[in-house]
Structures are given as C-alpha cells and as structure tokens.
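Below is the structure I would like to discuss, written out as structure tokens.
Every protein chain but one is kept in place in this view of the complex.
Showing subunit A:
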Amino acid sequence: MSKKRELILAFESSCDETSVAVIEDGHRILSNIIATQIKSHQRFGGVVPEVASRHHVEQITFCTQAALEEAGVTYTDLTAVAVTYGPGLVGALLIGVTAAKAIAYAHHLPLIPINHMAGHIYAARFVKPLEYPLLALLVSGGHTELVLMAAAGEFEIIGDTRDDAAGEAYDKIGRVLGVPYPAGKEIDRLAHLGQDTFDFPRAMLKEENLDFSFSGLKSAFINTVHHADQIGETLNRENLAASFQASVVEVLTEKTMRAARQLDVHQLVVAGGVAANQGLREELAEAIKASGLDLDLIVPPLRLCGDNGAMIGAAAHIELKKETFANLTLNAVPGLDFPYRA
C-alpha cells in the first residue's frame, strides 16, 4: 500500500495578489496560481482596500479551480487547507479566510492559519531545507524586520523599523521621482546606472540595537529634490536613485550582519518584496564573503519573493505536523505580528 501524499491547498489574499497553490510535502510546488492586481492599483499610487477586496472576490474561485487542475488533484486528495489570516488589509484577508473555511468545512479538512510573514520566510524552503537557528531579514512595503527562528515554526523579532518600512520608502521617494507604483524595481534599475553622490544619512548605524529607521532618509531625499526645484536645478535621477539605494542597502546589510555575528546561525533568509532588489542581494553576498562567517544566504527565486500561495503552503507543512489547526471561528487579524524578543 502506498503512503498517502501530503497535499496542502494554500490561500493568500492579504494585499495585491490573489493566489492559490497546491504544495506537496512542504517543498514541491504542484501549482501556484497568482492573479495580480498591480495594474488596477497603479492608478491610485498604492493598494486600495476596496479595490483589493473586490478583485479578490472575482479571482478566488477561478484561482482555486486552476490550482487544483494544474496540480492534477481533486478536493478528495487534499490533506489540509491553509490560509493567510494576517497581517494585511482586513477586507482582502477575509476573502481568503472565508474561501479556505468553506472548503475545509465542505471537505472535512483541517484548517491551518498562517502568518503571512512566516510564509515569506518559508518561501526559502523551495530553495533548500532550512536549518535552525536561522536568521531572516524580512523587507517589504509594510515590514522591515530581523527575525530569529530558534526552531521550525518559531519566530521572534530581534530588530524592527521604528517608522517607515524599506519598501514604503521606495514607493514614497518614487512618487517624488515620478516613478509609478510599485517603485522598487525601477529605482533599483536607475540606481545601477548612477553613483552615490548625495551622501544621504545612514540611520541608526551607530546604535547598538538591531532596529532600522527610514523616515529621516525619506525627508533628506525630499528636501534635496525640493531645494533643487526652488533654484530651478534638475538633479540627476540615476544618482538620486543610487544614493537613496546605497543608504537603504548599507543599513539593511550592516544590521543584518551585526545580528548574524551575535547569533549562532548558519543560514540567512532574505524575504519579502524588497528581497527582489539586486542592490541588496549583491551587497549582502559581498558582506558575507568579507566577514568570513559560515553563513549561507538564501533568497527565494524572484517569482516567490512577492506574495503567493506556495509560500503559505510551505509554512503550513510545519504547522500541520504541529497540528496547529483553527476552527470555523477563524478571523482575519490585520495587525498580526511575531512576538518581540523580551
């Protein structure tokens, strides 16, 4: 008799993307359907919750059907249903939560609630098996955190932004530069064409802790452009982008390396939308090489850096073993956070 396959149907709808995936044994992607809404959001310069929830409703049944078909499985083959229940936009989260609850109820399957940020870290599981303790740098539009994982499924924030998230800083200075949302990719491209000539501040580097701050950098950038405007001068966009990115990347890299030296970790996972940034990847790789630390840098492939269902399925594999199940009272938790280190 053959062993029953472990198949998790995973939902993600916390923000821009509606995504449904089928994951086998926590690390094989049988399908990962992603319906993105970025086009409709571009008009608004950001994520608009009402638009987000309406689109999720339109997409989610289609995505579910496509995920099952592409994986070549039916509901009766499934082991469990997993879903992102926070953090995110409440209206958007509720669409995924409701869909997952309905399917779990109808097909008598366990329901596994997943923290979206845990999903981002577990996107790295598709690269290779994770070894604990592990350090993760989570960088996205809403987060900039250093997370210590003492064991599988255990998360503790050891460093955090005190104001703006790194991805948010990209989007806001993007608006000043006239780069459409989401601005990260284009600023990364411009940065590679320019030089760090403006010498923007590197926030909190001198402080002992592992926290970040990007609000002062944002202000310095805006002031620089504003002053030039006042005297009718046009600054070089490539150099502005390069100088901004140099500051962000240096602070992220320096604090991450500081954490790695303090902790006995051998893997560093960089996750979240900003993990797609080439400048950050290059500088981290160089810093690790220069440090002589036995530290393996794991960055999920680009298509898994953004929001997707596959990463939720990977995280759910751990929780399935621990039997962390929810019942039908599961609700969206928009402000869900990992615990902070005491």
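Everything below uses one rule, namely that a contact is a pair of C-beta atoms (placed from the backbone, for glycine too) under 8 Å apart; a residue touches a chain by one contact, two chains touch by 3 or more; residues count from 1.
In this section, contacts and distances are computed from a predicted model.
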| item | value |
| --- | --- |
| Per UniProt, the name of the complex member that is left out, chosen from "NADH-quinone oxidoreductase subunit A", "Pyridoxal 5'-phosphate synthase subunit PdxT", "Stage V sporulation protein AA" or "tRNA threonylcarbamoyladenosine biosynthesis protein TsaE" | "tRNA threonylcarbamoyladenosine biosynthesis protein TsaE" |
| Which of A:Gly26, A:Gly142 or A:Gly194 contacts the chain that the document leaves out | A:Gly142 |
| Touch criterion as defined above, residue of A:Thr161, A:Gln245 or A:Asn308 at the omitted chain | A:Thr161 |
| Touching residue (missing chain; options A:Val73, A:Leu89, A:Leu210 or A:Leu304) | A:Leu89 |
| Option from A:Ile222, A:Leu235 or A:Leu263 whose C-beta touches the chain left out | A:Ile222 |
| Contact set of subunit A toward the excluded chain (per top definition) | 43-51, 87-89, 91, 141-142, 160-165, 167-168, 172, 175-176, 215, 218-219, 222-223, 230, 334-335 |
